[in-house]
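Note that this complex is displayed minus one protein chain, with the remaining chains in position.
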Amino acid sequence: MINVDALYDAIELVFTWHTLMWIAIGVTIGVGVGAMPGLTATTGIALMLPLTFTMDQAAALGLLIGLYKGAIYGGSISAISFATPGTSEAAATVFDGHKLMTRGKGKKALLIALYASVTADFLSDVITILIAPMLALVALKFGPSERFWLMVLAVCLLGALSGSHFAKGMLSAAMGLFIGTIGADPVSSIPRNTFDLWWLGEGIHLIPLVVGIFAMGAMLEKIVEMSTVKQKVQRLGGTVKGLFSMGGEGLSFREYLSCWKEMSIGLGVGTFVGMLPGLGSTVGAFLSYGIAKQASPEKKIGTGKIEGVAAAEAGNNATVGPTLVPLLAFGIPGSAVAALIGAALMLQGATPGPRMFELFPTVIYSLFLILILGNFFNLGIGRVFAFVYAKLGELPPQVLVPIVMGMAVIGAYSYANNEWDVLVMLVFGIIGLFMRTFRIPEAPLIITFLLAPQAEENLRRGLLINEGDWVATLMNSPLAIGLAIAVVALTYISTRMRISERMTEIADDAEAAEAEAKAEKTS
Amino acid sequence: MASSDRSVGWLRTNQGVAACLVVAMLALLGYLLSQDWVYQQQRDGFRLGFFTMVSALVMLVCVGFTLIGKQKDQATPEMARMRGSDWLRGITALLTMLVYYVLAWDAHFSQDWVRSILDVIPFTGDFLIWTVVFLTMGMALLGVRPITSAITAGVIVSFVIFGLFLLIGIDLPQSVIGQLLGTSAA
Partner (left out) sequence: MKLMKLTALAAMGASLAFAAPAFADGHFPNATIKTIVPFGAGGGTDRWARVMSSAAFDVFGHGMHVQNRGGAGGTIGWKYMMDQKADGHSILMASPTPVMAALIEKNPPYDPAKVRIAAYYSVMKPTLVAPKGKPYSTWAGLVEYLKDDSNKKLTIGGTMTQLLGPASLLAQLGLEKRVILVPYSGTGKAVNDYLGGHIAMVNVTTSTAVGLADKNAIVVNASSLEYNKKAKAAMGDVPNAVTLGLTPFDPPRFVAMHPDTPDEQVAAMGKKMGELLNTKSVKRLIGKLGEDIVYKDSAESEAAYKQVLAEAQKYLPLFQ
């Protein structure tokens, strides 16, 4: 089964200073790119791809995979420090992460984000290596009908994210659906709901949307707050000195272990979401976060808990290894990043595909080794970045707000160099401010924006294939029927739970707030 | 979550805001109904506007529930605090960002009138200059004193961002200073 010679060759290739250096460079660039709002793993890898033209196999893979891992984690750094998700997959990290930051526990939040990311990433890599072909076969079972039900199931699972005012949560979800319908019709490609603006023909992109609603919304809110709180004159000298001092509450091993449940959820959800083409790490993060929140209501995820950060971060990093599954098993990339890594492999003379294991065993083993090794580099390099950013996050808002706003503009533009994206981002900034002010939760909007168009696409594709037969479309296979039953069951259970939750909620809230206040005083 | 506060004007309660939203949603629905594309039938039988209409209706229903729901008399603490001038401030901030973007990137959105304005302003399309101006102004307006430290911070941050992006290979609008340093990409 294992080609021992090839494995030795791979070890010799990977464990050279040269390769290790490129992994380190990749992770460093990745974390940096990820932490900048708007710049994603895809952009980073695409920009680095030409560099690999002249590199050897192991170094090229090291650079790209290191960058990928770093970027997926890096997004969480600015999400926690500035409430500005560096990448869309870190948006779910904002909820708890930034609340921890404002309570002076930024370092703790950043560390749990790092450890949860690396843990889930590492384990999902191992899963990928062990059962990649099997995972790929499971993914094939998901056709249009199954995917449709899966999306519906995902949306139902996220009921928990709708917050305490149900109508507002639903309003947010409907807004996501509305925004999601802007762009090309999935069957005919005819632009719809574009307000007669040609540049909306392909719809709204996730990056300007997320940057607008989260980053710009948060910064605008801060500006407004600064005006209501009495204007304080800010002297810079002292704070800059503070940047270079160490300190802040760290993370104990016990706290890390206490998140095992959330990390497991993230691992499972992320691995599954990662191997299905077209879903991506943002869905992984939100889904994992939503499930974790629902699984342990007593933990009060969403009020600034490390468990929330752990769930979201484990959920997005666990998609890293599995996105390569369809590429390695069938030669079909499941995501933009996978396509780029596929291109890098081809440039190195190893065409991805089912026969790769026979034809290029050394490349495969090198890839696997780098997948695993990259996590350790992420751990070390991520820590350095985390500390620096935790300190930057403590800069006074008077300094921070203009910088983050500037970065948001740069990010929204640089993502695709599309001038209209900046406009879109700013419009969502004001919508974000309104949502914050009126307490409309952001999560349902993002979720339906991501999932509803896919649900529609798959439903209509299914209807097209089955020539308009709804029953054949919806009940296409035992798997589809199973998923449909799960949707019904889940809706029933969560409605029941909602009612009992309501009863205890009010009492609990008061209690928790009191305990929190006490804890803060004593610490 | 929401605090009940009798001193808050009706317009800021959930009901008041929802009332405004109902009007907005009705206007949106009216706009959609007046559009031709909404009725255009596709080869799978769906009309082009089907899902958009569904979402607009759901929005209307949700807003309606907020209008008459249990928490209708409450106001969110943020809503209670926000004054008209605060909204104005937010929108001004946004417009400033837009102006900064247009100047620093020399962006004219394919509009001739924007182009003609940009043509008479010096240094348009110069990332460094406008970012320094924007950051310094922003910090100073938000209360960073003395002004010299705002300027210092603005300059340092702008150069750091420019340098980092150069390093990764992402193009920021070329800069006079960048060209002097021989780093400009073009």
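Going in written order, the chains are labelled A and B, and every chain counts its residues from 1.
Following the convention adopted for this analysis, contacts are C-beta pairs under 8 Å (C-beta built on N, C-alpha and C of every residue); 3 or more make two chains touch, one makes a residue touch a chain.
All values reported here derive from a predicted model rather than from experimental measurement.
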What shown chains does the left-out chain touch? A, B
Would you mind spotting which of A:256, A:330 or A:387 touches the chain that isn't drawn? A:330
In the whole complex, of A:22, A:142 or A:214, the residue touching the missing chain would be A:142
In the whole complex, not just what's shown, which of A:343, A:372 or A:427 touches the removed chain? A:343
Chain not shown, touching residues in chain B: 37, 42-43, 110, 171, 179-182, 184-186
Taking the full complex into account, what residues of chain A touch the chain not shown? 42-43, 45-47, 49-50, 53, 139-144, 184, 186-191, 196, 198-202, 205, 277-278, 326, 330-334, 336, 339-340, 343, 346-349, 351-355, 415-421, 457, 461, 464-465, 467
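Here is the rule we go by: only the chains that are shown with their structure count from here on.
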Chain A and chain B: spacing of chain centres that average the CA atoms, whole Å: 23
Taking the complex as given, what residues does chain B use to touch chain A? 1-2, 14, 17, 37, 40, 42-46, 48-49, 51-52, 54-56, 58-59, 62-63, 65-66, 69, 71, 76, 78-79, 81-83, 85-86, 89-91, 93-94, 97-98, 100-101, 105, 107, 109, 131, 134-135, 137-139, 142-146, 149, 153, 157, 161, 164-165, 168-172
Which part of chain A faces chain B closely enough to touch in the complex? 29, 32-33, 36, 39, 43-44, 47-48, 163-168, 170-171, 173-175, 177-178, 180-181, 185, 187-188, 190, 192-193, 216, 219-221, 223-224, 226-228, 231-237, 396-399, 401-403, 405-410, 413-414, 417, 419-420, 422-423, 426, 429-430, 433, 436-439, 452, 456, 460, 463-464, 468
